[in-house]
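Left out: one protein chain. Kept in place: all the others.
A, B and C are the chain letters, set down in written order, and residue numbers restart from 1 in every chain.
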Amino acid sequence: MSRFLRNQGWVAGLFALLIFLFVVTKLIQPAYGSGDFGSLARAVLPYAFAVAAQTVVVIAGGIDLSVAAMMALTSVTAASMMNGASEEYALFVVPFVLAMGFVLGALNGVLIVVTRVPDIVVTLATLFVLQGAALLVLGAPGGAAAEWLKASVIGTVPIPGLPDWADAWVPKALALLVVCLCIIWIPLRRSRLGLSIYAIGSNELAAFRSGVPVARTRIIAYALSGLFAAMGGLSLTISTGIGAPIPGPYLLASVAAVVLGGVALGGGKGGLLGPIIAVFVLRLVRTDLTLLAIDPNVTAIIEGLIMVAVVMFGAFITIRGRPVGATP
Amino acid sequence: AGKYTIGISNTVQGNGWREEMICAMKAQALASGEVAKLNIAHRNTDAAGQLEDIRNLISAKVDAIVVNPADPAGIKAGLEEATKAGIVVVAVDQAVTEPSAYIISNNQEQYAYLGAKWLFQQMGGKGEVFYMRGAAGASADSDRDKGFKKALAEFPDVKVAQEVFTGWQQDQAKQQILSFLATGTPINGIWTSGIDNVIVDALVEQQAPMVPVVGADNAGFVGQLNTVKGLVGAAVTNPGSIGGAGVTLALQILDGKKPAQQTVLVNPELWENATDAGKAKLKSAADPSLSPEWPVSISIPDWTTYTKDQIVACKGPGE
Amino acid sequence: MTDIATMPQPVSFGRRVKRFMADRPLIPLIILLIILVVILQILRPGIVNERWLANTAKFAIPLAILAGCQTMTMLTGGIDLSVGTVATMSAFIMATQIVNQDPTVAFLLAMLPAVLIGLVNGIGVGVFRVHPLIMTLGTSLIGTGFLQVYQRTVIASGAKIPDFLNWLGTGVTYGFPNALLLFVPVAVLIVFTLNRTGFGRLLYAVGDNERAARLSGVRYWQVITALYVLSSLLAGITGLLYIGLIKAPSLSLAEPLVLPSVAAAVIGGTSIFGGRGGYTGTIIGALILTVLTTLLTILQMPEGGRRILFGFIVLFVTAAYLRIVEDR
Partner (left out) sequence: MTTNPLPQNPLLDATGVAKNYGAVAALRNASLSVLPGEVHALMGANGAGKSTLVKILTGAINADAGRILIRGQQLDVRSPAAARRAGLLPVYQEPSLIPDLDVLSNLRLTRTPVEPFRAWVRELGIPNLDIRDTARDIPLAILRVLDLARALAVEPDVLLLDEMTAALPANLAEKVLEVVRRQGDAGRSVIFISHRFVEISALCDRATVLRDGSTVGVVDIEPGVEERIVEMMLGTRIEKTRVGARTANDVAAASGGRPRLSVRNLQLGTKLNDVSFDLANGEVVGVFALEGQGQDELFAALAGSIRPTGGTIDVDGAPVKFSHPSDAIQAGIAYVPGDRTEALAMQRSVRENIALPFSAGLRKWGPIRMRREQVVVSGAIGRLQIDTRAQGEVQRLSGGNQQKVTIARWIAANARTILCFDPTRGIDVGTKQEIYKLLRELAGQGKSVLFYTSEMEEVQRVCDRVIVIFGGRVVDTFSVEEADEPALMRAAYGLPRGARADVGILADVRPASDAEAAS
């Protein structure tokens, strides 16, 4: 139990915060219901994928500044491919775009491994490259998305055996998110590859000496990041029905949520659940601020304060909880 | 005193034009006396983020939503949901594709066409133009590009010497024009997408030959048109106060006075300092007390009723 | 005590050149810079003239000072993303306060947020151990929010650029930009601080091994707080210089400089993991980026292509530099 708390305490605390925020939301807007929860889930979708993309590389001891640009590129690619195409064609577009994200992500990894330039610089450079490529694909927002794809995030999932009121709280967007993340994350977490990703983030030298193929593992971590980012890009196209070549605010948001979610920026620690809950928390805070009709400029201040305060609080309890005298 | 709650969604922050738009919305809501509360979602984000904001406004049960769309098509789903929830939707500044929404918009294509045509005429229908666009990939930029290209097609002897994207950022634009001037390439005119005063500054600083400059009606640039010696130029109006007009339209609809068409276009005007009539117009428009990034056209006749003090105070109902 | 063992076998010329450059990492950087200038001159014959040099210096100087902030924070293993906001705030406050206030008062008011943000950053990072990326991101959000609220209060009073800043930012005397009057002392100060003062030593030591520094009696929080305040002050001064150069106070004035400032420091050879680097390299890094921007403006190619090229060149420059300097 104490080990569980030590390992998962932060995530549990975050979850409690989320529940608390739901209660607050219900108090502010008593009519807040399942439909609004569905809106929240849809808003979470691109952020959650961005954060998943960031989490994988951060655990592997890196950082990926190209997440948002990758989302933009995959989004415009999907949107321009589906523009004027048949509904069935989208069946091909989706795997194609996912594969593209995977390959481009792997390319990030290869560049890092081969050039030995720090990851922050390589991904900054690929940020520009991917942005440029997105502009070449679509000079201005446009394109289209297949109707069945758009429908895949609207409405709820009927779960047999559950009463209707409960079904209403399972929006398709949430189900889609959970399925996409779990399909990749759970097998990964259990595999040696997953261990290797944690290992190179925790101590690269020790990992190398334990026989972990460090370069290959790093490339795969970035490839997975690219894959998640492509899912994020697709989710943008699906929810807006277009592709936009200018990246949205997902880069900084992803870094913030990763840290809020208890993943150490040095690597090796944390999981995917924390950052995803953190995304929900951040989105719900925004909903609450809108519901309260707070001055939008003050909103920026509040969002910044929350980010700093939560992380400071986390740091504070870890300082308190650490055996005295030890430095991090 | 008012009875309505109006939601506002905007996706660009920290730019004078957008700030004026928001202040116009607040001032108009206050001046109308019909609005109890404004609920403003105002941040830097993309279409997906705007969808989130619109849905949050739906959750907040506002009566109307006035939106400056990040992208005309990208927020269709959200606007549709809003209409279904019985909310009046008004798009300002740019059109939207959702048919149930009302649109009161600046005509971006016309904006570029008007300025470019004037510029090419000033150049005598021939020569090289420096084409300083906005942000690559933004929908307003591509609309303006259409207008510019339309004018260019009418003047076959005008050539684009160089095309750059300023990203609507002052520092980038200034660095670009300085680099360009340093090459010594001769040009006969400069078209800007509203990042204008830094361009004139650069010409003055570098003691480069003054060429005609087209910009927007930003207070700084309008001031320069009046005072900078040797500068021939034109400001094309692109009133940020369109936001106030959007609030007025939303209130009219809520009060049951629907407009004849779904779309109301506010056509830009061109103020130039090449003629005496134009000079007089510019003189009266100039307003050195405004922040240089704010467009001087702080009101739109027939559509806004607030005073200058009200928009400058930037206070909405209940503030 | 300096009996460097020389290799017994004769060393080839190439290796000697390489070793020579490796011991003087500035030389390859300068060569890279010269190559870029030569390419520029070939693309646009005649562009490299006195006026162009002055313009390049004018734009490189604010970037170089901000990159100095990054260099110092990166030496401690941190990063300061709030420099853009701080510079913007002091510029905006200066331009609006000068209308009704005495210049000294306006200056002090302009530097006030810089000190405050620096202090908060320093305490967050130094005492609460918040990750610098998150801390400075948070304070920059908060700062932006405050600036927007502030802006509404001064719309009526308008803005003005003080003549002195105008002179400093854009003026040229005997072909030399006046901004050098500010930059040369600042650069000398930074270089001297890093190499010849106890504080500079501590920056390196803390970034390299915080525990070792602690055992030597160094109080981490003091160093970090002083560092972030210094960084913010420099950013604030950069803001004043920059507003003199751009002459248009906007709420996002210096934001575009943030990522390039990080890139300049990294290109200049400072390690983002701390403990290694210096300011002279950073200055050349800033020049390289400025020349690169010009180069890409001059190229007649679509915006997308330009960004792709920019990304690749940044990557290539950093990789080439690392290749030359590493494995001494």
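By definition in this document, a contact is a pair of C-beta atoms (placed from the backbone, for glycine too) under 8 Å apart; a residue touches a chain by one contact, two chains touch by 3 or more.
In this text the structure is predicted, and so the values were computed from the model without any measurement.
J.: Could you list, sorted by label, every displayed chain in contact with the chain left out?
T.: By the stated touch criterion, the chain not on view contacts A, C.
J.: Out of C:V38, C:V105, C:A212 or C:M301, which touches the unshown chain?
T.: C:A212
J.: Looking beyond the chains shown, say which of A:A199, A:A230, A:A244 or A:M307 touches the absent one.
T.: A:A199
J.: Out of C:F92, C:F107, C:F128 or C:Y204, point to the residue that touches the absent chain in the complete complex.
T.: C:Y204
J.: May I ask you to list the residues on subunit A that touch the chain which is not drawn?
T.: On the side of subunit A, residues 3, 192, 195-196, 198-199, 201-203, 205-213, 268-269, 323-326 touch the unshown chain.
J.: For subunit C, which residues reach the chain that was dropped from this view?
T.: 1-7, 19, 192, 196-199, 201-202, 204-205, 208-209, 211-219, 222, 226, 271, 275-276, 327-328
Note that in this section only the chains that are shown with their structure count from here on.
J.: Which word fits the touch map of the chains here: line, ring, star, complete or other?
T.: Here the contact pattern is complete, since every chain touches every other one.
J.: Between subunit A and subunit B, what is the separation of their C-alpha centroids in Å?
T.: 34
J.: Multi-chain contacts in subunit A: which residues touch at least two other chains?
T.: Correct list: 134-135, 139, 295, 297, 299-300.
J.: Hunt down the residues of subunit B that sit against at least two other chains at once, touch-wise.
T.: 13, 136
J.: Using the touch rule from the top, collect the residues of subunit C that touch subunit A in their complex.
T.: It is residues 124, 128-131, 133-135, 137-146, 148-149, 152, 210-211, 214, 259, 262-263, 266-267, 271-273, 302-312, 314-315, 318-319, 322, 326 of subunit C that touch subunit A.
J.: Where on subunit B does subunit A make contact in their complex?
T.: Going through subunit B, the ones touching subunit A are 5, 13, 22, 37-49, 51-53, 55-61, 70-71, 73-77, 135-139, 141-142, 319.
J.: Using the touch definition up top, name the residues of subunit A that touch subunit C in the complex.
T.: That would be residues 111, 115-118, 120-122, 124-136, 139, 252, 255-256, 259, 265, 295, 297-305, 307-308, 311-312, 315-316, 318-319, 327-328 of subunit A.
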